[in-house]
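Below is a slice of the complex: some chains, not all, each in place.
Residue numbering begins at 1 within each chain, and the chains themselves are lettered A, B and C in the order written.
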Amino acid sequence: MRVTVCRNSDFNAAHQLLNPDWTPEKNREVFGKCFNPNYHGHNYKLTVKVTGEVDPETGYVMDLKKLDDLIRLEIHDRFDHRNLNLDCTEFKTLNPTVENISVVIWNLLRKKINAGHELTIVLYETERNFAEFRGA
Amino acid sequence: MRVTVCRNSDFNAAHQLLNPDWTPEKNREVFGKCFNPNYHGHNYKLTVKVTGEVDPETGYVMDLKKLDDLIRLEIHDRFDHRNLNLDCTEFKTLNPTVENISVVIWNLLRKKINAGHELTIVLYETERNFAEFRGA
Amino acid sequence: MRVTVCRNSDFNAAHQLLNPDWTPEKNREVFGKCFNPNYHGHNYKLTVKVTGEVDPETGYVMDLKKLDDLIRLEIHDRFDHRNLNLDCTEFKTLNPTVENISVVIWNLLRKKINAGHELTIVLYETERNFAEFRGA
């Protein structure tokens, strides 16, 4: 009997979209105002979903308090009130699009979640733009 | 051509998390403030999803008004303004975690929904914690 | 590495539910107040989800700005501030239920989205009623 438990969280960060191999003109053409070299920012909203068997002793797939602690430690403390491009090693050479941030978050949490559990990430960059990643 | 139709609903209930086979110390350690013996409560938000073929006569997979009547009768009237542990036979011996409540709701609705239709339950305990169940 | 990117949008429209082969009595019985011959209306909320590989050059599955332009051109400009039954050829002979509108939107967008990408439509008719369609 596999159930999915989910936890919502958020972090606020600055970023710039760019491909460092491209000219500024090409970057401006592709990324538009997201290429602003002085950065802009977002309130990112994150949903972490963990699927597994319900433990009959606890009625839990995973203690959501522990999942929340894990998200705080691995994601919130790493990215909140940061400049993703300048402050976060994960994006030194990786363009911080909502797709790439989702994959980075999945990889960071995957190694901390029970291997028998499936993991899905949903990440809202704005109320209108979001991404989902279920693993490679 | 299978489409999923979905209906949101809600109910407000009190509950306590506990394993009756454990000592109070062990329950306090595992369930923290959710073990409060005087109960606490939530506004539960429920999404019921039904997947099936669209009937060409009506354009409906299932009349959402009838699905709403079913949710009211089977779920809302059973759990709303109740103490899940004390008032609801379903949780006399089952810990009312968001996982277990989702499975109970799925089982209650499964027997009332057309067998050819798939059923998924999404249940929010708070704005940040929720569960999904698609059947065993 | 397949990721899903999603874009929210909306349109406001009038409609009436009916089966033109039925008597008014039968239509009233099945569709209730949705059969009102003078029409009623909704703020439809639409989520378009596109799944594909992340392009390593851009970090994009698909440029969400271009997806938004596509939704505006193909869906919003076609249905917004319209009477679905009277103004939209798609519903001249098709009952504009939330199921059928979802399938129509999927078909309109499917032919404009890269064939290697999967497409999912989520359409809210009200805050409580919605449909999902992932293709035939």
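The working rule: a residue touches a chain if its C-beta (ideal position, glycine included) is under 8 Å from a C-beta of that chain, and two chains touch if they have at least 3 such contacts.
Since this is a predicted model, take the numbers as computed values, not measurements.
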Since all chains are copies of one sequence and 3 are in place, the complete assembly in this file amounts to a copy number of 6
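Here, only the chains that are shown with their structure count from here on.
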Same or different: at the chain A/chain C interface, is the fraction of residue numbers used by both copies above or below half? different
Could you grab the centroid distance between chain A and chain C? Build each centroid from C-alpha atoms only and quote it in angstrom. 28
Give the residues of chain A touching no fewer than two other chains, as numbers and ranges. none
Within their complex, chain C touches chain A through residues 1, 3-9, 49, 54, 57-61, 63-65, 68
Interface with chain C, chain A side, in the complex: residues 17, 19, 30, 32, 94-100, 102-103, 127-133, 136
